[in-house]
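Incomplete set of chains, arranged as in the complex.
Letters A, B and C name the chains as they come in the text, with residue numbers starting at 1 for each one.
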Amino acid sequence: MTESTNPDVALIIGGGPGISSSCARLFARNGMAVGVAARNPDKPVLQDLEHTHGVRRYACDASEPAAVELLFANVVRDLGNPTLVVHNIDGRVPGIFGKKITEADACMAFDTLRNSAFSAFLVGQQAARVMSENQPNANGAKGTIIFTNASAALKGFPLSGAFAMACHAKAGLAQSMARELMPQGIHVANVPIDAAIGWTRDDGTRAHRRAGTAVDDNMADPDHIAETYLQLHRQHRSTWAFEVVLRPWVEKW
Amino acid sequence: MTESTNPDVALIIGGGPGISSSCARLFARNGMAVGVAARNPDKPVLQDLEHTHGVRRYACDASEPAAVELLFANVVRDLGNPTLVVHNIDGRVPGIFGKKITEADACMAFDTLRNSAFSAFLVGQQAARVMSENQPNANGAKGTIIFTNASAALKGFPLSGAFAMACHAKAGLAQSMARELMPQGIHVANVPIDAAIGWTRDDGTRAHRRAGTAVDDNMADPDHIAETYLQLHRQHRSTWAFEVVLRPWVEKW
Amino acid sequence: MTESTNPDVALIIGGGPGISSSCARLFARNGMAVGVAARNPDKPVLQDLEHTHGVRRYACDASEPAAVELLFANVVRDLGNPTLVVHNIDGRVPGIFGKKITEADACMAFDTLRNSAFSAFLVGQQAARVMSENQPNANGAKGTIIFTNASAALKGFPLSGAFAMACHAKAGLAQSMARELMPQGIHVANVPIDAAIGWTRDDGTRAHRRAGTAVDDNMADPDHIAETYLQLHRQHRSTWAFEVVLRPWVEKW
């Protein structure tokens, strides 16, 4: 096979200060051209990423088919064909947790499905389209598609039926895409984070201890999540992992 | 506890000639008042059920919040509070199987999610609302909510990402509702049918052999699926099953 | 196919006052010839079953290959070829729960594997041998093999590594046997009971409330477990269930 000699192009969907930012920094430090798409690409955390790591910002409502198609066209034009796409939207909205099924708002349930699962479908579809034109790299891969997920993908917890639906849907999609695309050289992974996720302190370091607890590292550190994503992207196609559940050492499961 | 002495009221969402019809007949034969809701309640198979088994027919687009709310209000008015609700819509549409993810229609994916998973949310929510007012029966149950599902709930197959999403979503919802509602006396079950499902011959008997095969009973017989649903409904609350996968003896899995 | 007209013959391996006794009574009341095998067949509970329900008692160490072979030969001679075999030994021994892995006794771990998983292999093997000679019954089945299991088959809990091994092993065996034997007309089922199990009061009624709790039915009632086993045995081969997890309504999972 003729290997690709082009540099890696990473596209991250979802632009929060947690996993998306950690991925953007790590991928940029490893020589990738990096784009981040968010509904509001002008928020300070993304502007910072542009200044410090040369990350390109894109406005995109990932639950709109035309918007996702346009996003990929723009990224291909600006950075080249993506080789690594991370879908980082879980669609949680205020009130999605802790509401009884009898009292849950139907619109909220619908929006969660659309923002999380349907956007994953749209992003996964466009990623598959552009990656299928890539040449395999040294590890035999045309590209990597990673879906960030939550423990609700593994277990439907009470008082959060809508979130369980959305996370399960995303996991089902990822599994179907993995069975379909891996034999075509595209690596698909589902990564449920079974934990609360840490955040960035003002000095730029990561915090990952729950408030009021004595034990350290009891939240998932997004910098370390990003490391696992990079390792998934670099796995040789003779030994691909589809699902990796990440949780802190003290997490109950 | 004061046991309910009211008769069982069953409501079946989805009105096809397979599982819905088998359930309607079996439930009616066992003394339940039975309602069936379908987008088109006037199709011959449902008219037959009315004539032969006294089944009440309701028009309902189960993916519309207001329509589902109205349906339950009408059933409560006509038949009394449901004690058994079966959600029998899998949302499969022409073209959902066999399409590459790169070529799948986004609208179809969206409609599948809405028709299958979101309607399950709406139906499950209304069922939980009415059942929570029931008195426990002799087995300690206020009611039973059954979600018919497919093997795509267990495994995301290639070339059908949208269906995998919808079936997984429904399974996640069912699991969340089970954890929430079972301790309140409402039995929730997810029943993936891991097989093609048989049909009714003109003489009324069920056929369940795949065309061109020599082995008998290699499709799931909906009359026997209905029996399992009735058994689930009659389980004592000291030993409830949440998930039962049904498949023919010769099915590969 | 020529259907069998012979009566059902049930063999229960393990002779405690819980599931085994409930099964023996229920199967006998439903017209089956019933045998129970235990290391000590002379304990009062089994003598009672003989007097009240005509149950035949057999001495057998089910972890000994020759003993299991002899058991089946004797049952075939006395009652005829079994059509329903229930393996009801979980091998738990004093001290298997609550011990740290660093302090667990290796011999105890070894004995648990042998008493639970290896005996399941021996019993399953003999059951498959005798059932393969049966004629299919009206439901198309040559016989049913049921493995009673525990929640440790679903989840490896801390401080009980040896029990997790044994229960997982039994589940793996059951799954392999199901895939192999179901296409031959032998129904194989794994039934994890995700709960503490109730017991018999002196007056013969079943108790299933945890000591000191106000809620009723918060333990699994073995009489109702036995009902599920009978239903599994009577399922039509067009819709066989392999795994059914039973848990009380208030159980956390």
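Keep in mind that, in the parts below, a contact is a pair of C-beta atoms (placed from the backbone, for glycine too) under 8 Å apart; a residue touches a chain by one contact, two chains touch by 3 or more.
This one's a predicted model, so the numbers in the text were calculated from it and none came from an experiment.
**Student:** Report the copy count for the entire assembly; 3 chains are displayed in place.
**Tutor:** 4
The working rule: only the chains that are shown with their structure count from here on.
**Student:** Quick one: do these chains touch in a line, a ring, a star, all-to-all (complete), or other?
**Tutor:** Its topology is that of a line.
**Student:** Superimpose the Cα atoms of subunit B on the matching ones in subunit C and note the rotation angle, 0 to 180, in steps of 5 degrees.
**Tutor:** Resulting rotation angle: about 180 degrees.
**Student:** Could you tell me which chain's Cα centre is nearest to the average position of every protein Cα atom shown?
**Tutor:** Central chain is B.
**Student:** Specify, for the interface formed by the sequence copies subunit A and subunit B, whether it is same or different in terms of residue numbers shared by both sides, with half as the dividing line.
**Tutor:** Counting which numbers both chains contribute, over half are shared, so the two copies meet through the same residues.
**Student:** Suppose each chain is reduced to the average of its Cα coordinates; what separation in Å results between subunit A and subunit C?
**Tutor:** Whole-Å distance between the two chain centres: 45.
**Student:** How many angstrom between the C-alpha centroids of subunit B and subunit A?
**Tutor:** 34
**Student:** Find every residue in subunit A that makes contact with two or more other chains and list them.
**Tutor:** Not one residue in subunit A touches at least two other chains.
**Student:** Which positions of subunit B touch subunit A when the two form their complex?
**Tutor:** Counting only subunit B, the residues touching subunit A are 65, 100-102, 104, 106-107, 109-110, 113-114, 117-118, 121-122, 124-125, 128-129, 132, 152-153, 155-162, 164-181.
**Student:** Can you list the residues on subunit B that touch subunit C in the complex?
**Tutor:** Going by the criterion above, the answer is residues 1, 140, 179, 182-183, 185, 187, 193, 195, 198, 208, 216-221, 224-225, 227-228, 231, 235-250, 253.
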